[in-house]
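First the structure, then my questions, so here it is.
Every protein chain but one is kept in place in this view of the complex.
For reference, chains read A and B in written order, and residue numbers begin at 1 within each chain.
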Amino acid sequence: MKRDEALGESILEVKSLQKFFSVRKGILGKSAGIVKAVNGVSLRAERGKKLAIVGESGSGKTTLGKTIIRLYRPTGGEIWVDGHDISQLEGPELKKARMEMQMVFQDPASSLNPRRNVKAIISSPLEVHNVGTRVDRTKRVKELLNIVELSEDYINRSPGALSGGEKQRVAIARALALNPKLILLDEPTSSLDVSVQAKILTLLDRLQKESNLTYVLITHDLSVVRNFADTVCVMYRGRIVESSTTQEIFTDPLHLYTKTLLSALPVIYDEELAILPKPASLPSSNSNNAPDSEHRMIEAKRGHWVEV
Amino acid sequence: MAKSRLIQEARRKGDDWTEAMKYSLSLYRKDDLAVAGAVILSCLFFIAIFAYQIAPYPQDAYVSHFQNRLLPPSQTHLFGTDEAGRDLLSRVIIGARISLPMAFVIVLTSMMFGMPLGLIAGMMSGKVESVIMKLADIWIAVPSLVFALAVSAILGPSLTNSVIAIAFSAWPWHARFIRAEVWHIKQETYMEAAESIGASKLYIAVKEALPNALTPYIVKITTDLGYAILLLATLGFLGLGAQTPTPEWGTIAGEGRTFLPNSWWISTMPGIFIFLSVFAFNVVGDGLRNVLGIEEI
Partner (left out) sequence: MQNGSNDAILEIRNLHIYLNAYEGLAKIVDGVNCTVRKGEVVAIVGESGCGKTLTAKAIMGILPPQIKIEGSIRYKGMDLVALTEKERAKIRGSEIAMIPQDPMISLDPLLTIEDQLTDLICFKDMPQINIFSYYARRSRVEKQKGARDIAAKILEEVELTPPDRVLRSYPFQISGGMAQRVCIAMALQGEPSLLIADEPGTNLDVTTQKHMLDLLIARIRARHLTVIFITHNLAVARRIAQRIFVMYAGNIAEVSDADKTFVDPLHPYTQGLKKAVPTLLGTPMIGIDGRVPAYTNPPHGCRFYPRCPQAMEVCKQKKPELTKTKDGRMVACHLYN
C-alpha cells in the first residue's frame, strides 16, 4: 500500500503488521487455533502530529500499540521508527531503539510500582540506560516534574498517595525521561474524571508543541479523538477499516463500522446530534462482514482510506 | 475504597512511606492478639540477649551438681532441677540463646537459596521455570523430618547438622512462594512499563518485582521462624539435634522424657517456652498480614 510521501515526514510507519497468538488447549498444550489480534495493519504517524487509533474492546488496538512498542514480537510486517525497522530487533539494539519511543499506559494506578517512590519511577528509564550520574538523574527528575506541572517535592511521594491525575502526570514524566520522539498513549485518560482528563490532554498538547513530539493515541472515546487527534485510524477485529484526518472521519464517515461507532455515541448537546449519522440507516446489530475474507484499502477521497 | 481514598487525602503532606508505616502501626496496635504476640517476642529476645545476666545460675548451663538432682520447683529453683542437678530455669533461659538465633539462621539460609531460585523461575518462565519447580517438587516430596534424620545419620547428630538439615529442606517452599508471587505481580502494568523502557529481566526482578513480593514474604518468614523453632526442638527431642549438655529446649525436653510423669517440670518448662515462641511468631505473622501491604496511603 503506497502513501503519498509528500504528506510530511513520518516518525512511525507500520507496514502490514501482524500479531497472532496461538491458543493452546488440553494437557499437552496442543494448539487449538490462532487469534489474529493484529491482522495486517498499516499506518503512519507524522512528526509533531497526533494519530488516534480508535476501536472497541477486542479490536486489537491495545495489542497493536504493544506490538509497535515491541512489548510483543510481531508475527509479520514491519515497524519503521524514525527510519529504522525495529520489527525484528533484539538485544542491545532493541534496547537502544526503545529510547526513541515510550508508552503511557492505561491505568495509572497499576502502571506505577506502588513500592517505589516518584523519584525512582521517573528515573528508572535513565537508570536502565545508564544515563548520567545519580546527581544528574535527580536533577532531571526535578526538571521533568516541573514539565508535567507537579511541584518538586513530589519527589519522595508514593504513587498510592497521589490522585489519578497526578499519577498520570508522573507516568508522562517517566515517558519523557529519555527524550523520545514518539509516545504511545494507551487510553491515557479513560480512568480519569472528565475535569482531570481535560487538564492532562491540555498538558500533552503543550508538551507536543514544545518538543515536537509525535503521539499515537489508542482510545475508544470518539469525543476525545475529535478534540485531540489530527489523524484517525478506525480499527475493527485486527484491521484498520478506515483512516483519514479527524475532520474527514467525523464529517464524512464512509465505513459502516465507523458510522456505527459514531451513531452509538451519547452526546450532551442537540447540535452534536446533527453531526452524527442517522441510526435509521444502519442495521440493528453491529456484527459485520466475514472476518477472514480478502480486504484491501482504497483511497476513496484524497487522504481518506476505506477498507472494502 | 472510599476509606483509603480519604486516607490518601489526609496524607498529602510529607513522606508517604513513613505515614504509611505509622498507619500500619496504628492498625497493628488495635489487634490485641498481635500485640500480645509482639510483647511475648520482645520478652523472648530480651531473655536471649541478656540470658547470662538474667539466669540465676548461669553456670548451670553445663555444670552438674548431682546432689541437687530432680528437685521440684521451689524458691531457689523456680523451675526445679533436672537429672544432673542443673537449675532448669537457667537452662531454659540460656536455651533461648540457642533456639532463637538458630531459627533465624535456618530461615535465612532457606531464603538465600529459595528466594533467588523462585525469582528466577518466576521471571524466566519456560524451561528454566519448569526445571526449578520440578526440582523443588522432588525436594518437597521428602518430609523435612525424614530429610533431617537422613542428614543426621550421615553427618552425625549435632546442633549444627540439624540446622543444616532443616535449612536445606525448606528452600523449595520459599522458591514456590516467591515464584507464585512473581507470577501474580507479572500481570501488573508496571512490569510491562519496565519492559517497555528496556529494562533487563534482572532489573525488573530485583527492582520492580521483589519489593512487591516482599510484603507477603515477610509474613511467611515470620511464621517460618516459629516453625523452625519447632522443628529444631523436635530434632533435639529425638536426640538428633543439639546433644546433651547443650541446653536447647527440645533436647532438655527429650532428657526429661524418661522422668515423666514424676519430674514433670523437666519436659514441661521448655515445652511451654517452645509453645510461647511458636505461638508468638504465628500471631505476629497474622497481625502483620492484616496490616502490611496497604498501598493506598
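In this text, contacts are C-beta pairs under 8 Å (C-beta built on N, C-alpha and C of every residue); 3 or more make two chains touch, one makes a residue touch a chain.
A quick note: this is a predicted structure, and the numbers were derived from the prediction, not measured.
Student: Out of A:Glu56, A:Glu127 or A:Glu143, which is the one that touches the chain we can't see?
Tutor: Residue touching the absent chain, from the options given: A:Glu56.
Student: Kindly state which of the options A:Gln102, A:Asn117, A:Gln168 or A:Gln197 is in contact with the chain not pictured.
Tutor: Answer from the full complex: A:Gln197 touches the omitted chain.
Student: Using the touch rule from the top, list residues of chain A that touch the missing partner.
Tutor: With respect to the unshown chain, the touching residues of chain A are 56-57, 163-165, 193-202, 220-224, 226-228, 250, 260-261, 264-269, 271-272, 275-276, 286.
The rule we apply is simple: only the chains that are shown with their structure count from here on.
Student: List the centre-to-centre spacing of chain A and chain B in whole Å, with centres computed as mean CA coordinates.
Tutor: 49
Student: Mind pulling up the chain B residues that touch chain A in the complex?
Tutor: So the residues of chain B in touch with chain A come to 8, 11-12, 15-17, 19-20, 188-190, 192-200, 203, 207-208, 211-212, 214-215, 295-297.
Student: List the residues on chain A that touch chain B in their complex, please.
Tutor: The touching residues are 66, 69-71, 94-95, 98-99, 102-103, 105-107, 110-117, 120, 124-125, 127-129, 156-158, 160-163, 171, 174, 178.
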